[in-house]
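Have a look at the structure below, then the notes.
Just one protein chain is left out here, and the rest sit where they should.
Per-chain numbering from 1; labels A, B and C assigned in written order.
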Amino acid sequence: MSLKVMVVVGNPKPASRTRKVAELLVSHLLSPGSFELEVLDLADHVDEIFAWPSEKMSALNAKVAESDLVVFASPTYKATYTGLLKAFLDRYPANGLAGVTAIPLHTGADFTHAMGPTFTLSPLLVELGAMVPGRGFYLPLSQMDRLDEVVAAAAAEYRGNLARLATVAAATTDASVPA
Amino acid sequence: MSLKVMVVVGNPKPASRTRKVAELLVSHLLSPGSFELEVLDLADHVDEIFAWPSEKMSALNAKVAESDLVVFASPTYKATYTGLLKAFLDRYPANGLAGVTAIPLHTGADFTHAMGPTFTLSPLLVELGAMVPGRGFYLPLSQMDRLDEVVAAAAAEYRGNLARLATVAAATTDASVPA
Amino acid sequence: MSLKVMVVVGNPKPASRTRKVAELLVSHLLSPGSFELEVLDLADHVDEIFAWPSEKMSALNAKVAESDLVVFASPTYKATYTGLLKAFLDRYPANGLAGVTAIPLHTGADFTHAMGPTFTLSPLLVELGAMVPGRGFYLPLSQMDRLDEVVAAAAAEYRGNLARLATVAAATTDASVPA
Partner (left out) sequence: MSLKVMVVVGNPKPASRTRKVAELLVSHLLSPGSFELEVLDLADHVDEIFAWPSEKMSALNAKVAESDLVVFASPTYKATYTGLLKAFLDRYPANGLAGVTAIPLHTGADFTHAMGPTFTLSPLLVELGAMVPGRGFYLPLSQMDRLDEVVAAAAAEYRGNLARLATVAAATTDASVPA
């Protein structure tokens, strides 16, 4: 069975470096052929992001919510995720990302805002019902020259985390029968 | 194989209600016989919590870090986890909870501080390398009369989340071979 | 001298209850005749909020940054401020609200997200250089029937806080000469 994977990019400018980092993370995280990737570049939808109702936006929200794994990627704006990404997430009802495995990803100038993805974007995604398998991923510009290495290390950590979570999952399976 | 499970209680008063809620959550989450549970009531260790070095504290830190699943339970003090719980976590080096599946749990008077476990304790545990499979669990005093029902619902959500994470984990397994 | 005061409303729907609460807070906080109030309802500007450059948006950003006191008011969306408010704040450069006294205000359904203004909007405004004279103000729908009383109490607390800050300010004035 093929995994449904999405990259959601919150940069108001399209085709950003942030998008490329997120796509690279997916390619390091999953084995070729095991997944279908779609990219949602929110920069392409600024005209309708505040329209309500909007069939187009509802379809995009639904597609993200039905994914198995989503990388939510944003440049760092004022220490945290962009208003554009938040505006997209605001369209969900409570618990709208239930069951989605989510990876928060911020890019930034230097390490000053390295706490952002773990301390600001991650709680937001979790509030919506998503599960985040570890730290948020933060990439400062200063590490662009060894991007592949840094992303590979992060992917290895997520894979290790997921393997450990699967062990715990196995022990909870039978518990679904009420005691 | 039996799962190693711990409850770490950060209430400066021993044998607290917070501890009971955490133990109940474990019993709803896992099937009988599938795990070994140990409880670390930090109230029993206030005398040594700031001692450095301390063989006793190091042994306790190690036992928690070697667990598969840990519920970190704290009453709400000033909107967030207690200083006692933080003092225990402060003893770890960076990444000291790597590989541990952690559930943040706060009890409180009412819903005013319901954001606490997801927005304050969860990022702290993740900073230490733990994985949190969903929201933090918050229990207000006003729900004590239907405790079992509330805890059962939370446990069901964690089980569902873990099952979904296991699906994603399965797709990442083969990716551990470098591309 | 008249104080320049603004209310910035982050609700995508115009003329919201959130706006009324913010205006009421200003009327309780300041004495009549001591200030000029302007309201910026961001719902009126969704079409240009992501346009770059935009003379109209730049003028609005400048007007807010030149104010003495600004109430940043938002309904609670996903436990925190709206993407629309964040999109407006994203347009500032670093330190863009330097010198502005800011009051974070969230409205919400109940007390579940009461930590929002103090733990999420306030740090964001401070990151931009603003000063927040105390807690963020949170108003749940359940208190709308005694709105005036609740807002009056919050205003009294801000006034008390500002008076105390002025005492400290007085002691630092002379220190501006290097020791």
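We take it that a contact is a pair of C-beta atoms (placed from the backbone, for glycine too) under 8 Å apart; a residue touches a chain by one contact, two chains touch by 3 or more.
Just so we're clear, the structure is a prediction, and the values are computed from it rather than from any experiment.
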The listed residue (B:Thr82, B:Ser122 or B:Asn161) that touches the chain absent from the view is B:Thr82
Where chain C meets the chain that is not shown, the residues are 3, 27-32, 34-35, 68-69, 99-101, 118-119, 122-123, 126-127, 129, 131-136, 152, 155-156, 158-179
Those residues of chain B that touch the unshown chain are 12, 46-47, 49-50, 52, 77-90, 92, 120, 123-124, 127-128
Omitted-chain footprint on chain A covers residues 79, 110-116, 119-120
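We adopt the following convention: only the chains that are shown with their structure count from here on.
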Residue numbers at the chain A-chain B contact, same meaning over half shared and different meaning under half, come out as same
Relative to chain C, the most remote chain by C-alpha centroid is chain B
Cα centroid separation, chain B vs chain C, in Å, comes to 36
Per the C-alpha means, the centres of chain A and chain C lie apart by a whole-Å value of 30
Chain A to chain B, mean C-alpha position gap in Å, rounds to 24
Check: chain C positions touching at least 2 other chains come out as 79, 120
